[in-house]
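Every protein chain except one is present and positioned as in the full complex.
Labels run A, B and C following the written order; every chain starts at residue 1.
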Amino acid sequence: MVSSEDFGQFEPAWCPGCGNFSILKCVKEALAGKDIAPHEVLFVSGIGQAAKAPHYLKCNLFNGLHGRSLPVATGAHLANPELRVIAESGDGCNYGEGGNHFLAALRRNVNITLLVHDNQIYGLTKGQASPTTGLNHRTKAQPGGVKREPFHPLAIAVAMKAAFVARGFTGMQEQLVSLIQEAMNFPGFALVDILQPCVSFNHVNTLQWYKKRCASLDDSYDPTDWERAMSKSMEWGDSIPTGVIYKNEAATPFADHFPALSSGPLMHQKREMEVVAEIMESYA
Amino acid sequence: MVSSEDFGQFEPAWCPGCGNFSILKCVKEALAGKDIAPHEVLFVSGIGQAAKAPHYLKCNLFNGLHGRSLPVATGAHLANPELRVIAESGDGCNYGEGGNHFLAALRRNVNITLLVHDNQIYGLTKGQASPTTGLNHRTKAQPGGVKREPFHPLAIAVAMKAAFVARGFTGMQEQLVSLIQEAMNFPGFALVDILQPCVSFNHVNTLQWYKKRCASLDDSYDPTDWERAMSKSMEWGDSIPTGVIYKNEAATPFADHFPALSSGPLMHQKREMEVVAEIMESYA
Amino acid sequence: MGSDKPQNRLQVRIGGEAGQGLETVGQMLAKALTRSGYGVLTTQSAMSRIRGGHNYFSVYFGTEQPLAPGGQVDLLAAFTQETVEIHQDRVGERGLVLLGEDMDTQGMERSLQIPFSQLVEEKIVYNVLALGVLADLLKLDTEVIDSVVRDTLGSRHEELLENNLQALQKGREWLQSQSPDFQSLGTSEQKDRLTVSGSQAVALGALAAGVNFCSFYPMSPATSIAINLVGHAESAGVVVEQAEDEIAAVNMAIGATFCGAKSLVPTSGGGFALMGEGVSLAGMTETPLLIVLAQRPGPATGLPTRTEQGDLELALHSGHGEFPRAIIAPGNHEECFSLSGQALRLAERYQSPVILLVDQYLVDSIRSVPRFDIEALQDPVQPGSTEQGQEGYERFALTEDGISPRLIPGAGQDLVVADSDEHTPEGHITEDRRVRTQMVEKRLKKMEGLRSEVIAPSYQGPDEPDLLLVSWGSSQGVVQETAGMLHSESRQVATLHFSQVWPLVPEQFLECLQRAGSVISVESNATGQFAGLLRRETGFEISQQVLRYDGHPLTTDFILKKLEDSGLA
Partner (left out) sequence: MGSDKPQNRLQVRIGGEAGQGLETVGQMLAKALTRSGYGVLTTQSAMSRIRGGHNYFSVYFGTEQPLAPGGQVDLLAAFTQETVEIHQDRVGERGLVLLGEDMDTQGMERSLQIPFSQLVEEKIVYNVLALGVLADLLKLDTEVIDSVVRDTLGSRHEELLENNLQALQKGREWLQSQSPDFQSLGTSEQKDRLTVSGSQAVALGALAAGVNFCSFYPMSPATSIAINLVGHAESAGVVVEQAEDEIAAVNMAIGATFCGAKSLVPTSGGGFALMGEGVSLAGMTETPLLIVLAQRPGPATGLPTRTEQGDLELALHSGHGEFPRAIIAPGNHEECFSLSGQALRLAERYQSPVILLVDQYLVDSIRSVPRFDIEALQDPVQPGSTEQGQEGYERFALTEDGISPRLIPGAGQDLVVADSDEHTPEGHITEDRRVRTQMVEKRLKKMEGLRSEVIAPSYQGPDEPDLLLVSWGSSQGVVQETAGMLHSESRQVATLHFSQVWPLVPEQFLECLQRAGSVISVESNATGQFAGLLRRETGFEISQQVLRYDGHPLTTDFILKKLEDSGLA
C-alpha cells in the first residue's frame, strides 16, 4: 500500500498560506489512495508557482517551459501510454501562454490528467493578470483594471465536449482528492481546474471569497447532459459550482488510434529492419 | 459612391472553381455597399490560400505570418481605432497556428472583423487536416483519418460570449455580403466563419455537400439568447445553420479602455515632454 | 542558352501549370531512367500555388551520375504556351520541343506537336501520354517504362492504371510514327540503384536509425519528410502526429524522447524560428532532439517553394543561453540517408539538440543512388540500463565527459527528474552558484565529445591548388562539377566540402585553406554565413564568395558566370 508519506517531504518555495500547499497535499492523498507508487507516474509541468508543485513530490518529473506542459505531456503519453501522465501548472501557463495547446489537448483527448492551479493571477512573476483574472481587477500591470473578459476554462472544455471536466477548490479538500482520482480514472483527457488562493497577489479572490461562493454540485446534477453542463460551466458569481461539471463517455482516448502503440511503449519496440528494406525496395 | 470595381481586378493564384473567388467578390460588394473606399480599410492576413485574398483587392494590406493575423490586426487597431481593420485568413491560420490569438481576440473584444475562409483543410500546403477537418476524414498526412474532434469555432466564440458570431457560405452570396457588412457595423470583435469549398484538397466537404446542408437561420431565431446560440453553434450535420448565430450587445469595444486613444490615432500624437520631465523629477 | 555540358548527358524539362501532373511525369521518367542504367538528378521549380502559374520539372541524366542541375535543355515538354516562351532559349541546338497541337510553335523548327485530343479522350492522361513520347525519344525499354507506371499508379484504381498505360502506349506509338531527328544517349549499365528524393532518403535513414516518433506542423519544403514517415507509420511502428503549431511539435518530441521514443521534427525556417525556446529546453534538460530543418528563402514567408541556405546562423544560435549542439548538412542523397542516422545517434549520445540542415533543392530533388547498405548500420544508441532501482539515481550526474546516465521514466523503479530551471544533479531547481557553474561546464563539456566525432570535411583535388572552392550542405555536387570544369593542367582546382558544419575542428581543414592559392566559398545565401563561421572559428578570411539568393539552386553555369564576372575564372 502506497501512503502519502511515500511521496516525500520537501520544502516548497511558496508563500506561507498559499493554496498550493493544499493542492500538493491532495495530490499525494489522491495518488496514495489509488495505490500509485512514485515511479508509476510522470508529472509534467510548465513554469510558475503551480508548476513547481511536482518538485515537492517524489515522482518522475519533467518541468519544462512556461505554457508548454501539455505538448510535453502529450508526447510523453504517446511514447508510453502505460505511464500515468499528469500535467500540472497554473492558469497563466495553461490558458495564457499555452492556450493553443489547451485547445488541442481537448480536441485530441489524450488520456492524461490536467491539474490547473487556478489562482486567477500570474503568481511567480508578481501579480499581473492571468486569463482568468476577473473583469476590472486591478494589478500593477493593469492599474486601471483588467479589461478583457475572463477566460472560462470549463466552458471552453465543455463546448469542446471534452472527456472529463471538473472544478475543485483548495478549501474543499476531500472533494478535491476524489476529483483528482476520478480524473485519473477517466479514460481520456481530464481537466480539473482548481481554485487556489494566492495570498500575495490576488487580494480579490481570497480564501474567504471562494469559501463564500463555492458549493458542491449535488447528486441530482447529471454531468453527462451537455446543455446543462454548458450553462453550469458559465456559473461564476455568488455561487460557483465545484465537482464534475461534464463527462463525455463516448470519446475514444487518442493513443488508441495509433497502430504503432498497440505493441506497447515505443522504448521497447525494435527497429523494423525488414520494413526499412521493403521501403528501400520500393525505390528500386 | 464606391463600387466593386474600385477594388481593382487582379489575377488570383487560386485553383479554378475555388470558393475563395466568391468570398473575394462578396468582400468587394460588402465594402462597396457600405461605401468604404480602398484607403479607408486595412486588411491583415496570415499565410495560406485564404490569406492571399487581400492581395486581390485594392486596399491597405499587411500580409503577415501564418497564424498571426489577429495580433497584427489588434496592434493596428490599437494604433489607429479610426481605421477599419479586417483580418482575413484560413481555418488553419486562425484556429490552428493562431488558436491562442483567436481566444485572446474573443476576450479582448477588439473592434475588428475576422473573416475566416473555412475550407476545413490546409490548402496551400497541399491538403493536411486543419482544426475544422471532420472526424475520420482521410488526407495524405492523416491516411488513417483525422482522429481529433473538429474545432467548432462558433461554439468557442459563443462560449466566450463574443460580440458578433456568424456563419456564411460561399454558396449563399447575398447572405454572405450582408453578414460581412453586419460584422463591420458591429462595434466589437466580429467573427464570420465562411464555409468555402476547396476543390483541390477537400473532396468530402464539397460545394454540393455544403449546399445540401446549409440553411439560413430564420427570422424567429434570436441571436441574443446565449443558451440557444450555444446549441445552435454546435449544429453540424444534416443541417448546418448560416447567419448570425450570436450577438452580445453588452460588450464594450476594447480600444475604449485606453485613455491614450481618446485623442485619436497614435501617429498624430505628440511626444509629451512635460510628462517626461515630470517623471524624471520623480526620480530626483 | 545554357553553357556546354558533357556529351554523355541530356536534360528533359517538363513545364506547364501547377496541377497538370508535371511532377508525376518527371518522377516516373526519373525512375525509368534509373532502371535503364542512367544516373539521374531532377530539380523542380514550383510556384507557391496549387493550380495554374508556371512550374517546371527537369530531369537531368547521363551515363555517369550528374551531381548538379543541368543548364541546357535537350527535350522540352511544354504543357502551356508560357512554357515555350520561358524556356525556348534554353533549348540546345540539337534539342527538341514537344508541345500540344493547339499551341503555337513560335517559329521553332525543332518541335513536335502532339495531337493529344486525337490520341486520348481524357485530359487527365495527357501527362502520361507525353511520358510515352519522351520514353520513346529516349529509347527506353517498353517494359521498363510500363513497369514504372505500374509501380507508381498500381496502388490506386485498376481503371486509372489501365487508362494511363493506354495513354503511354499511344504516346509511344505516335512518336514512332514521327521519326524525329533527336539523338539520345548510348546505353548505360549502372545497376542496383534506387531513385529517391532527398526527403525519402532522410525519412528512410531516420527509420533505419530507429526513429519511431515524429511530430510536425506542415511547412514546405519539410512536410514531405513527415508525409514519408506517416506513409510507413503502421508497418514501421512510428507515431506521427500533426501538432497544433511548431511549438507544440518540438515540445511533444521532447516529451516523447524523455519517455524513450526516438523523435524527429521536420520544419522549415519560420517554423524553426518558433522552436528556439524548445531547442534551448532540449539543451537544458539534456533531452535528445533531432530537428530536420529544410531551408527555403526568407526572411518571413519569403519564397515558400524555393531554395536557399539562409538559416545556418539561426541553426547555430537558435535558443537562448548556451548549450552544445551539432549541425549536420548532408551533401547529397546518400548522405541524406546516412547522416540522418548519424544526426540521431549524436542527439542520443550527447543528449543534445542536433539539426539536420537540408534545403528545398535537396529534399525535393530526385537522384539515382546505389542501394543503401542497411546491413551495415549501427545499432541505435540506447539509454542506460533502466533497472538500477537505487534511490540515488541522478539524471544530471556530473561526469568526466559531461554525459550523464539517462534513464527512462516508467522503464523501472528509478525516478527521473528533469528541469528547465538550473538544477542539481538530481534534477531539482537550484540557484546555488557553485552548482550552476558546474552544470554549465558539464553541459558544455559535451562539445568535446561532439568534436571528437565530427565528420571531417572532404577534400578533393591537388594538394596545393591554385583555386580552392569551399562548399557545405547541398551544394557539394555543383561545386565538385564546377571544379571539374575549371580544373586543367594550367589551373589546379580543388574542393573542400563540409557535411557537418558544427562543431568545426580547424585541424581538419585549416591547412587546406592556407595551402590554396585563392579560396572561394560558394553558398546559397546573400551574406556568406558559412564563410563567417569559418572565420570566427579559424580567423581565416574567405574574401571571395559566390553567393546565390534568388531562390534557385546553384548551377555550374551560375558559379562559372559569377567567377568570370569577378575575374576569377
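Keep in mind that, in the parts below, contacts are C-beta pairs under 8 Å (C-beta built on N, C-alpha and C of every residue); 3 or more make two chains touch, one makes a residue touch a chain.
If you're wondering where the values come from, they're calculated on a predicted model, not measured in any experiment.
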Ask   = Looking at B:20, B:63, B:89 or B:109, which makes contact with the chain not pictured?
value = B:63
Note = Which of B:2, B:83 or B:217 touches the missing chain? It is B:83
Sole contact to the chain not displayed, among C:62, C:310 or C:477 = C:310
Remark   = Missing-chain contact among C:42, C:72, C:280 or C:368 belongs to C:280
Ask   = Quick one: which of C:322, C:373, C:401 or C:564 touches the chain that's been left out?
value = C:322
Ask   = Since one chain has been left out of the picture, which residues of subunit C touch it in the full complex?
value = 47-48, 247, 269-270, 272-274, 276-277, 279-281, 283-285, 297-304, 306, 308, 310-311, 313-314, 316-323, 419-422, 429, 431, 433-434, 436-437, 440-441, 444, 525-527, 529, 532-533, 535-536, 539-541, 549-552
Query = Residue-wise, where is subunit B in contact with the chain that is not depicted?
reply = 13, 38-40, 42, 44, 47, 52, 55, 58-65, 68, 70-80, 82-83, 100-101, 103-104, 258-261, 263, 265-269, 271-273, 275-280, 282-284
Inquiry  = Tell me which stretches of subunit A touch the chain missing from the display.
reply    = 13-16, 47, 49, 64-67, 96-97, 99, 122-126, 128-129, 131, 140-144, 200-201
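Operating definition for what follows: only the chains that are shown with their structure count from here on.
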Key: Inter-chain centre distance, subunit B versus subunit C - centres from mean C-alpha coordinates, in Å   = 37
Message = With centres defined as the mean C-alpha position, give me the subunit A-subunit C separation in Å.
response = 41
Inquiry  = Residues of subunit C that contact two or more other chains, please.
reply    = 233-234, 244-245
Query = In subunit A, which residues are in touch with two or more of the other chains?
reply = 100, 103-104, 259
